[in-house]
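A single protein chain has been omitted; all remaining protein chains appear in their positions.
Letters A and B mark the chains as written, and numbering starts fresh at 1 in each.
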């Protein structure tokens, strides 16, 4: 059985900055020896999320714009009023998109579409360092 | 290989009531003997969802308020008109957030952030008892 994890990290400016971690995910899967099974991607923290997208400049503007339309940062969120904070909207964006993703691995490769990248979105309002957990589970041969 | 599941249950009033199940998830992981691998959380039922959040009183008001803004319960949803029901909005909220979550386990611990709790949200409009499935998959030693 292949069962191993890796932490990757990067710096971010927040404000819905999107990080494409597909290359690091592929490297991890190759290093793990996983041939058949799955990769789980998880972001620790309550103001970031994980999903997939076609990572191109247009959508890198559109997704933050959509999130601001659906969940405005300036709204009088109770979180902000209670804690003197300004990232209530960051929390809500993260909860809606969610922190985890599981992608099957077949013949040693992630089953992503051609134009589908794995992204971590930092919804918080200040620069910080983010860690992401990659976890491989399965086997080194085909069953 | 560790491969085991547990059902937990609780009573809820619905209407986006949020249940923090982090403590039960930690207990389950410890009881399972899982050291390296993953925990999957899944809620059976079409009017509840699973995600993570910082479980504090402000966000416990903000998330239901956001959901009502995005998916109003009183809107003339076809589901309600067809079935004489009033929980069409509950169904839509549940489908948008989703019913499952997978969290890697390293060194016997969930890789959650410090302020990140696992929650089940009951979007339905009446009191009921909810069951949630916890499932541990991996191994009892580090690989």
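What we mean here is this: contacts are C-beta pairs under 8 Å (C-beta built on N, C-alpha and C of every residue); 3 or more make two chains touch, one makes a residue touch a chain.
Bear in mind that the values here come from a model prediction, so they are computed numbers and not experimental data.
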Subunit B residues that touch the omitted chain in the full complex: 1-5, 40, 42, 44-46, 70-71, 77-83, 88, 91-92, 94-96, 98-100, 102, 133, 135, 137
Footprint left on subunit A by the chain that the document does not show: 1, 36-38, 51-54, 56-59, 61-63, 65-66, 70, 96-98, 101-104, 106, 111-113, 115-116, 137-139, 143
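To be clear about the criterion, only the chains that are shown with their structure count from here on.
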Intercentroid distance (Cα basis), subunit B paired with subunit A, Å: 19
